Structures are given as structure tokens and as C-alpha cells.
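Omission of a single protein chain aside, the complex is shown with its protein chains in their original locations.
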Amino acid sequence: MKILKLPKDKLDYFASVVQQFGEVHAPVEQDGKYVFKRLTRWSEARLAYDRTILPPKKYFLPPKEPLLVYRPGEGYVAPAGDVQHRLVLFGVHACDVYALNILDLVFAGKYPDPYYQARRKNIAIIGIDCVPDGKCFCRSMRADFVDHGFDLFFCDIGGHYLTFVGSALGDDMVLATETLFETVSPADIDEYKRRSGAKHEAFQLDVEIRDLPEIFEMEYGSAIWDDLGAQCLSCGSCSAVCPTCYCFDMNDEAVLGSRAGTRSRNWDSCLFSTHALVAGGENFRESRSSRIKFRFYHKQRGFVAEYGRPSCVGCGRCITACPVDIDIVEVLAALRETRHAATH
Amino acid sequence: MLLHTDTAPPLQPAANPYQPYMARIVRIQKMLDDTRVFTLRFLDESMVRSFRHRPGQFVMLSIPGTGEAPISISSSPTRPEILELCVRRAGRMTSSLFRLSTNDVVGVRGPYGNGFPVDDIRGNHLLLAAGGLGMAPLRSLLWYALDNRHLFDGVILMYGSRSPADMLFRDEMLSLAGRDDVNCMLTVDADPSGAWTGRIGHLPSLFDHVTLEPARTYAAVCGPPVVYRYVLERLLAAGFSKDRILMSLERRMKCGIGKCGHCSVGYKYTCLQGPIFTYWDAINLPEMI
Partner (left out) sequence: MNKTKTILIVDDDGDFVESLSVYLESHGFRVLVADDGDEGLKLARMEDPDLVIMDIVMNERTEGFFTIREMRRDSRLRDVPIFVLSSLYSDGGSFRIQPEAGWLAHDEFMPKPPDVAELIRKIDEHLGTREASK
């Protein structure tokens, strides 16, 4: 991978130039928290953020997205929409890039999703590295480093950002601002490695994940799920803020008095009571405990069976968002402890 | 003068798996008060020629203005050009469907799902055990087997309904009695009309009247939960291996293509790795039954 470096005091110029590749969105401050938003000034950007409330997935899988428009005599047609809108997401953390790579798997496969894929193609990703806080466990989830899925990735090495060029578009961005970038020296690489090592040490949370499939199989009937079911409000906040939750509902909205209408998809959550409800009234996950068990199961074990790794990236958003403080790290630890108790 | 626009040039139209193909309702057969068979034909002739499904697959049916619902295909791929969907009115979508008439147009996406593993069943005996509406998906397998008779050894049909009036495709079923290439065993729980000359008894009781070779037979079962329970009991008692028992399961579906997350069972998607599962899958995937 091509690696260059950008002096930190040139970052604002770089960001200005990059506007020609699309509308620039970056984390900005809002009521003491951070959200990804369109920038009207570079000074609005807060690149030293811990986490945004909603992850970048909101750009690729909008909360509500019209998929088809129906008109009698014409059938169902995809609307013009905004999938062709070019954006540049500036300042995406590695865990969130990793999450997009996971979503790429889900929305590809036998039936590629053209809406998601168009957005992924038209939205550039400029990553930036970060310092873990008390809720980050991306390192445990192996999501603290990405080698693909981004166009550029900036890593702080003091007076400069080490710049990884991840795609031809990233290369075009560098070429458009050639005069800003410098070549990398061995000392720069050493500094990167030193800081990398320091960052690894800085993680406060450590979660063992290799035996999660085993633990989940054995703890399927555990009382822990009943306790969680009693605590959980089924509000779905964890799903909304999770960068790899992708469940959606589909609804047709008819134009009054006609048979024309729009079919849209919108964010859904397996925690909602209707998630497994079929016509005729049977609900395959009627109890809250069965639903919260399903969410953990799917995220940390089920996804492994389908794609080879858990879909959790350890970003800590669900821990932050849960109104009743259900903490995935604590739940996994409790499940592990339960297993040991049974074998003694 | 914009040197770079905010909008990428339009992509070539790619296959959009969410986009339905339009089909005309060419026939509606009223089976019961709440059950009808809709015969559909695609408007696009090339679709008519190219649509091929496997028995056990389903389509996502779009009712304009209302929404989409997954419906098993009841017709066999050996009888192409039309699709037959046997639908029970159970909710908003199906109620909307029941308000449509012949010549109305609906949307169809598919075929989706894995379908019955006909390649594995080839050369074996095939036992179909259907209860009530369970005949809807099994009928495609039934006619696939009868139209490709040489592919299978013995073919046994067990079909049980509440009463003769409740029997789906009744005339068709009765006509099978005259064939010597299928052991057609029909039964009803009760006969209020008194006109039924066939067997009266619950579906599982049919097992008392047939000798099975479990090691060389695949059993395809479909019906309400009570049917599954007792038929499975008889099959296991007869010595069937759990991976030779095939079931068609339903789940809430919104996309049919493994994206929306609703039909997940344990770590499989009913629309991708199902709806046909073996009984072995069923007991190993949590929350399957």
C-alpha cells in the first residue's frame, strides 16, 4: 500500500481540496456528543472524538429509504433517489470501517443489494486513528485495524499524519494535492509502530472471543437471558447505534385514492416484539428474553456461522446508548463465568 | 462551471433483486372460504419462458398498494408458463389479495429459498405427509415427482384434512387414487356430510396402513404444529434418520433474499438456507420449532 505523510497543519487545506470529490461530512459536536454531519466550515470538525451517536452506516443504509415506486400500468420502478450522491466521510475510525466491510458481505452474496452498493461506491471514506476509551474493545474483536474498505487512512505520528492510500480514489485525492504530501522516512515508520504499541496497551477492556460459539451453545438455556429480558426495554437503541445491525422492515405507502405508492425500507430491530411475528398471529420470539438472547446470539455466534467472525466490532456504542445499562462485555463475562460454575 | 459534480454518472441498470416482475392473475379457484388458488402468468413473455423454480421454493408476492408477502409455489416446475399459489387469508396482505379479480396484475419476485433436495431424493422412495394447508408447498413436489416418475422409487402421499370439504385440491387428490404409480392415502378427521367413502381418521393413523423402508425413503412433511408433532413421532418410531425428514418452515419475511434479518432462525436464514430444513437442522438450530 502506498504510504505518504501529511503535515498536520496542512490538514485543513487537504480537507478543502477533497470537497471536489464530494460533499464532506465529518464528526461535529452536538449537545456534548458527536454526530457525522455535513461541514460548512472545517473548524466544525472534531477529529479527536470518541464515538458518534450513530455510526456511518446511516449513510449506506438510511433509516428510511424508498426502494421502489409503483404506478398502475408501469409496475415497480426504482426511484431516482440519492444513491448517486457523492460524499466524503472524513474521520472514520477503524472499527467503523471494519463494520462497513462486514456490511459489504451481507449486502453482496447471491442477491447483491444495488442501493447499498451504489452508495458504497459513491461515498469516499477517509479514516483516522483514535485513542481507546473505557468502552472500546475493538482490539478484542480484531477490528482495531483495517487494510481495506477505505480510500485514505490518517495515523497520527506527531507533527504529521501517516497516510495509507487504500484505493484509486484515495490516490486521486493525493494527486490533487500533491504539494501537500511528503514522502515517509524510516523514522516515521518507527514512530508509527511505537504509537501503535502504546495504543494496544491503552485498551481497558479485554474480551476473549475465540470460544464464544461454544459458550453460546452451552449457555442457550441460561437464566442470564431471563434476567436480561426483565431488564431490557426492547427500545432497540442498541440496534440503531450498532454499526453492523442491518435488519430492516419493508412498508408500502399508497397514495390515497389510487393504487400508486412507494415501497420503503426502514430500520428495524430484533428486539421489537413484531420482529418474528407471522400472519396468523404466531410469534417465534414472543418473550423479551428470547429476543435479547437472539440479538447477542446472532451478533456474537450466529454471524460467525454465516461469515466466519462475529459481527460485533467493539465500538462501545451499545454500551453508551442502552438506557438500562446492559453492557455486552459484562454479559459475555457473565456467560463465561456461568459455564465455569456448571463444571465445578 | 463545475469541474467535478456532486453526482456520479448513472450506473448501468444492474439487476435489482427488490424489483418485482409483473404478472396477471389468469385464474382464481376458491378452495375454501378462506383459501384460494391464484394462477399467475408473467406479463413479460421472456419471463414466462425463463422462470424455473424448484419444488419447495417460494415467491415474494406484491399486492399493489398493500405490500409483499412470501407464498410457497404450489405448482410444479414441470408445468411451466404459469405459477399456482395456494393462499390462506390470514392478514392484511392476503386480505388485499383476496379483493383482486382475474386479470388484475400483481408483482412477483423469486423464486427464492432452497427448495426440496430433489437430487438427494432421486432413486429413493418419497413419502409426502401433508396436513391441511401443508399441501400448498408439498403439491409442487408431488407433481414434480409424478411428472418425473422414473427419478424416484416408490411415491406415497399421505394427506389429512379436517373434513372432505376442507381438503385442498380435492378433485385432483381423488384422481390420484386411480393411478398405479402413487400410493395415495387420503384421510379426514370427520365427515359431517356422510358422503365420504374414504378413510376417516387422523393423519398419523395412515402409518398403520403402510410399510415403509426408512433407510431408502425421504419423508417431506408439512402442516400445522400438531401435524408435525405426531407425524414426526411416527417417522422416528419407524426408524427414519433425522436428515431424511424434510420440513417446510415459515417465518416472517420482508425481503426474501437474506438481508432484512427477520426470517433468521438460530444462525440460518429461512429464505436462503430454508424454507426446507431437515429435522436434524430443526433440533440443532435453537428456536427452530
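Read from first to last, the chains carry the letters A and B; within each, the first residue is number 1.
The criterion applied here is as follows: a residue touches a chain if its C-beta (ideal position, glycine included) is under 8 Å from a C-beta of that chain, and two chains touch if they have at least 3 such contacts.
Please read all numbers here as calculations on a predicted model, not as lab measurements.
J.: Consider the whole complex, including the chain that is not shown, and state which of A:W42, A:Y220 or A:Y307 touches that chain.
T.: A:W42
J.: Of A:Y13, A:Y220 or A:Y307, which one is in contact with the hidden chain?
T.: That would be A:Y13, which touches the missing chain.
J.: Using the document's definition of touch, tell me which of A:N101, A:T177 or A:N283 contacts the absent chain.
T.: If we include the chain that is not displayed, A:T177 is the one touching it.
J.: For subunit A, enumerate the residues touching the unshown chain of the complex.
T.: The list for subunit A reads 10, 12-13, 15-17, 19-20, 23, 39-43, 175-180.
In this text, only the chains that are shown with their structure count from here on.
J.: Suppose each chain is reduced to the average of its Cα coordinates; what separation in Å results between subunit A and subunit B?
T.: The computed centroid separation for subunit A versus subunit B comes out at 37 Å.
J.: Spell out the part of subunit A that touches subunit B in their complex, as residue ranges.
T.: Counting only subunit A, the residues touching subunit B are 20-23, 67-68, 70, 72, 75-78, 84-86, 106-107, 109-115, 118, 121-122, 220, 246-252, 254, 258-261, 263, 265, 268, 270, 274-280, 284-285, 290, 294, 297-298, 301-306.
J.: Please output the residues of subunit B touching subunit A within their complex, sorted ascending.
T.: 3-11, 14-22, 62, 64-69, 88, 90-94, 105, 107, 250-252, 254-255, 257-262, 264-268, 272, 286-287
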